[in-house]
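Heads up, one of the protein chains got dropped from this complex, but the rest are sitting where they should.
Our next item is chain A:
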Amino acid sequence: MKRVTLALTLALAGGLTAQSADAQTLKTVKDRGMLSCGVSQGLPGFSSPDDKGNWTGIDVDVCRAIAATIFNDTTKVKYVPLSAKDRFTALQSGEIDVLSRNTTWTISRDTSLGANFTGVTYYDGQGFMVKKSLKVNSALELNSASVCVQTGTTTELNLADYFKANNMKYEVIAFGTIDEAIKAYESGRCDAFTDDASGLYASRLKLANPADHIVLPEIISKEPLGPMVRHGDDQWFDLVKWTLFAMITAEELGITQKNVDEMAKSDKPELKRVLGTDGNLGEQLGVTKDWVVRIVKSVGNYGEVFDRNVGTGSPLGIARGINNLWNKGGIQYAPPIR
């Protein structure tokens, strides 16, 4: 029903009002006093609500960082939980300002959805989870298996590609939400559950007995996950893009939540530029000079965000791997702030 409502909203928004491409998202958000951020319906480490309704996760921290640059207040975010198949419609119709929901960057999504990816918050890849009792050690042993998957994802497409390329048969059972898919996998309807590897570790935590399930070693795809904004509002696109870059740059320069105030007093030219004591880079972005200070103070740098949500400081315990900085063996790289 929600989907239909969304589509109708879209039809009305597209049809009756003159809501056009040069919409001033930043102004709209400021006037509203609230950032509307599309997140998942509950994926630990990326975006999930706790028992008090507070959202946490790496995708949530991106939303909070954007709110920090605009309002200097990370609580001014309205989280809109979206299923995989409703997410793009919600963005297109203007229900949300930014989609930060473990979404894979692909060319067709960049070109045909009327939206743009602003960067990569997490470099991921698709894997499989199976029950230990099946005694399967490789995804190549999954011939004739039944696989549970969330519908409307790149996962579903990669799955078809992988089994076809390896000449294996399988049965796909596609569910509307990740919880339904996990429930069916747990009840034994499927032999394997497939999702982005980070998602597998996160979902495994939700199972009754996580130790009975293993994630197979094969990673069958590239899944760069990142935030997405509507086409045609370059100012907003820049703001979201540079918020993430600022977090990465902060880690690179060793600016942390603790030492940010100290760093701001430094007279190193690069630190002065980034932290806004010199020049007006923030103002050119449409916010204040101290935008990076605001982000780091309230959310932390990229490394802190990673560790807190998915890394060693979290129940997921995922290693930095390729998500480390470019000068530390990973591929996270931000263009210079100057």
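The working rule: a contact is a pair of C-beta atoms (placed from the backbone, for glycine too) under 8 Å apart; a residue touches a chain by one contact, two chains touch by 3 or more; residues count from 1.
The rule is simple: contacts and distances are computed from a predicted model.
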Q. Which name from "Quinol:cytochrome c oxidoreductase membrane protein", "Sulfur carrier protein", "Phosphoribosylformylglycinamidine synthase subunit PurL" or "Amino acid ABC transporter permease" does UniProt give the chain that's left off?
A. "Amino acid ABC transporter permease"
Q | Residue among A:G33, A:G114 or A:P217 touching the omitted chain | A | A:G114
**Q.** Absent-chain contact - pick from A:K206, A:H231 or A:R320
**A.** A:H231
Q. Hey, which of A:Q92, A:T121, A:S221 or A:N324 is the one touching the hidden chain?
A. A:Q92
Q. Which residue from A:E171, A:D212 or A:D234 sits in contact with the chain not drawn here?
A. A:E171
Q.
Contact with the hidden chain only, please: which chain A residues?
A. 3-4, 6-8, 10-11, 14-16, 19-21, 84-89, 92, 109, 111-114, 134, 142-146, 148, 151-153, 156-157, 159-161, 164, 170-176, 180-181, 183-184, 187-189, 191, 230-232
